[in-house]
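I have a structure I would like to understand better, so I am pasting it below and will then ask my questions one at a time.
Missing here is one protein chain; the remaining ones are kept as they sit in the complex.
Labels run A, B and C following the written order; every chain starts at residue 1.
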Amino acid sequence: MRQLWETPGGVHPPENKVQSLKLGIGHLAIPEKLILPLIQHIGDAAKPCVAIGDVVLKGQKIASASGDLSAPVHAPTSGVISAIEDRPVAHPSGMSALCIEIISDSEERWIDLYGHTDYKQLSPQEVSHLIADAGVTGLGGAGFPSAAKLDNGRTKPVNTLIINATECEPYITADDILIRERAAEIIQGIGVISHVLDMPRRILIGIESNKPEAIDALREACKSTAIEVVVVPTKYPSGGEKQLVYILTGQEIPSGQLPSDIGMVCVNSGTAFAIKRAVIDGQPLISRIMTVTGDACGINRNYEVLIGTPVSHILEKNKFIRKNCSRLIMGGPMMGFSLSSSELPVVKTTTCILAPSHSEIPEEDPQQPCIRCGLCAEACPASLLPQQLYWYAQSEDHERLQAHNLFDCIECGACSYVCPSNIPLVQYYRSSKGNIINSRNAKISAAKARERFEFRQVRLNKAEQAREVKREARRVATEKAKTSSSSAADIINAANLRAKARQASPDQQKAKLERSLMAAKMRLDEAQERLAEANKSGSAEQQAQQHASVEGARQKVEQTKRRLEELIR
Amino acid sequence: MIELLTENIILAALVSLVGLGVLFGGLLGYAAEKFKVESDPIVEQLDELLPQTQCGQCGFPGCKPYAQSIADGDAINKCPPGGQSTINAIAKLLDVAAPSLDEEHGEEEIRTVAFIREDECIGCTKCIQACPVDAILGAAKLMHTVITQECTGCDLCVEPCPVDCIDMLPIEEDIDQWRWSIPKNQHQLIATSSSTVHETLT
Amino acid sequence: MSQGFKEITTNGLWHNNPALVQLLGLCPLLAVTSTVANALGLGLATLLVLVGSNTIVSLIRNHVSDAVRLPVFVMVIASFVTCTEMLMKAYTYELYQILGIFVPLIVTNCAILGRAEGFASKNSVGLAALDGFMMGLGFLLVLVALGALRELLGQGTLLVDMHLLFGPSAMNWLVKPFGENYSFLIFVLPPGAFLVAGVLIALKNMLDNMAKTRADSHKSKPVKGAKRVRTTGHIN
């Protein structure tokens, strides 16, 4: 038995995993429309590389990665591009982002696939490129582009590869069922990853003790390999990357750093599966295993769902009853976010659609004062002091918040879960983090503005000084001319110079007047348009008003014209 | 000498007091030289806290002059773009009570950026001259445009524009800039019965 | 820095009251206000010192270098405290014994040094003396109010021991509104002083707030943005 380390804190919410494990992985009919957000991962949004009306094949790239930290998007089925526009996406804000919509032709015509069963012949770079090109991102939660993660791991020596199969959130069973049914493919995927990482010294699969069947399947699949299946005690949130690393190795990822900084790479088991598909089968990431559960759904099970499928399509096929549903959650109950609408599409990071009934997850009770009971501090897996953070978040004391390591909070929700006063602690932390980042940014841009302002002052001063020098020189010259031998030639010269200087100005004046004439005319046109409109539909008062403004504009035009003529004369 | 002092108490008192005075005076003078505090760069610290919009709403030509003026004892509530948070920060720095914003200098408004309606711009360069942070690009008789990232939203360019083609637009929040908001804290709401508390939740 | 008579008066008695607003001189304030007589005694002594020190400080203000002003002020104050102490020994010896160390401790009362530094050293003699008187009076009034409340709440009497100040005829000023056996020790002890002083400050703030809201409703709104200047020079 491998030694395990125990993380501080943690909670044991009811697991509720049995419901969705009664049936195996199911398949859904292809929806009529698929909506593919261009940003389904951490980093920069992908750039569309198709146009409206294009016919695309299943697996065809429709948006390519832009920059290092980005991932391409592929068509999940064959069909026609019907829109490239802002649509509401699955995001806690409920806001919109650029999406590509495909109307399916339900023919499922694939592009040609090129698998690389002989990937070991390829260099790690080439394999990583294959992964990047298939649009594989972390399927567990945040959606970090996998190739970027592996590349980053390759820059430093990696001695440990950790496969995260803990799935500690209640309700979610996507990884569990995937392992049960497709363990062998996951192991193949791990092989690909370890090839990219130059064969790390040890490979550990962390899996929670509440998945006996999956554990057996993994052990069976790992028999002839060096991969070690490590069963960790069931506790939320042992599936957090930092927590799992500590449980398995006793090492902590230093604050603000990545696992690769201590020679580790942590990959989700679903991601390993997607990498296998991408490299060995040549299939881009266009579908994922996802749990559909909650009492408001008649059927609870896992599906292999095409990315971009609207949630409503999935719910319809699962005997969803709206009136029973208290809220619609994407992700698990602890860290998932509630959806404002069921029309939003499933993305690469969607692990679960949870539609709980009112009795399952009732309305929150009103918030009560914090009594500093300390339950939150006991539950915190990062050993923070949540009640102090809450206090400082309320008073917006950013310095103290940072001194209390707010940014080490992983937003797991354990503190809010145990809080007897129903304080939405996590929301306070998220909001404070946002405020701190905003004020950091504001500071940076203020510094920039100051720099520009000061530079401008210096520039203006210089110009002024130069002018002053010239003026002074002129004054000296004229005085010299006056006092000394005021010869006729000099006088004439000076007069000529002055005249020249003056002549320049009428030109400028003319230009200026011309400009204002143009502007005045433009305004007159506008005013007349408005008058016409008012005459058509407005009240008498409006008409009179518009009339007056037209009159005013006309006068201005006349006036400018007159002045221009005077000048020319 | 000592005899003289012991016999003449008043003289003794005088001598000892004068002696003490000289001693402590010397000590004070020495300490004043030895532990001299370098001049406090308070102006820099104040300038750091001001929003650097350079808008002039405080009545000073730029943030730095206002910072100087605060250091000289001016009121700290004259900066509308910075708003209450800036006032609080300055008050904390100076260890004084934070007043509320002086409305004679304007109101705290949401941040905006200038936007030039480009088809109306006649290329007069007045806004370029007016911009305190050189955030407007353009040349004479050519259309101008605002570098949005550099614009501080001071609106100094709006007034000089002869054709009124500059708008101050609020910065729109997109999905990247969206932040969670602080939850409404019900127990601090002033309410008169528990039913209203429940209502505020929904 | 020239303030009018009215301003100095209201500042001393109310707006800038040393005890309620500046929270200066809290040590005697809390320690000796267990009865009206104590409070009045110490208040009068402080008043005397404050007027005297303010006057002298104002007189010498142009002859003292900045570096040594504080020692000089303290010296001046200490002289007056000594005078006062001697006076009290001479005329109200029993009260002096009750007040004990707190009479010499007037030297350390920051309210006095504060006024010397903050006002007397910047104003003419007349104004400084007036300021000393008004500040002293403000302090005295708070002391007496505190003393009266604590005496009443703590031992159920009012104006006990007044004969120490005003002679034997004051013996029968004593009032016992709650009967003979009343006692609520906490108000006689220092914690009670904190409580009562806190309540007094709260009361003052409440009155101020009420006055402010009343004044605000009359005041015309200032023009918004009236004081703006152009940071970018003149635009023609």
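Here is the rule we use: a contact is a pair of C-beta atoms (placed from the backbone, for glycine too) under 8 Å apart; a residue touches a chain by one contact, two chains touch by 3 or more.
To be clear about the criterion, contacts and distances are computed from a predicted model.
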Checklist entry - For the complex's missing chain, which UniProt name, "Cytochrome B561", "Protocatechuate 4,5-dioxygenase subunit alpha", "phosphoenolpyruvate--glycerone phosphotransferase" or "Ion-translocating oxidoreductase complex subunit D"? => result "Ion-translocating oxidoreductase complex subunit D"
Checklist entry - Which of A:R372, A:K512, A:R530 or A:R554 sits in contact with the chain that's absent? => result A:R372
Checklist outcome for this item: Of A:I84, A:V232 or A:C325, the residue touching the omitted chain is A:C325
Checklist entry - In the complete complex, which positions of subunit A touch the hidden chain? => result 8, 11, 13, 92, 94, 170, 242, 246, 252-257, 312, 322, 325-329, 331, 333-343, 354, 356, 361, 364-366, 368-375, 377-378, 381-385, 387-388, 398-400, 402-405, 408, 413-414, 416-422, 424, 426-427
Item to check | subunit C residues that touch the omitted chain in the full complex | outcome: 183-187, 189, 191, 195
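Criterion: only the chains that are shown with their structure count from here on.
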Checklist entry - Measuring from the mean C-alpha position of subunit B to the mean C-alpha position of subunit C, what distance in angstrom results? => result 35
Item to check | Centre-of-Cα separation between subunit B and subunit A, whole angstrom | outcome: 33
Checklist entry - Using mean CA coordinates as chain centres, what's the subunit A-subunit C distance in Å? => result 62
Checklist outcome for this item: Multi-chain touching residues of subunit A, meaning two or more other chains, are none
Checklist outcome for this item: In the complex, the residues of subunit B that touch subunit C are 24-25, 28-29, 32, 54-62, 78, 80, 102-107, 126, 129-132, 154, 156, 160
Item to check | Touch list for subunit B against partner subunit A, complex | outcome: 47, 50-54, 62-64, 120, 122-124, 132-135, 141, 149-150, 152, 162-163, 173-175, 178-183, 185-187, 197-198, 201
Checklist entry - Which of the residues in subunit C end up touching subunit B in this complex? => result 67-68, 71, 221-232, 235
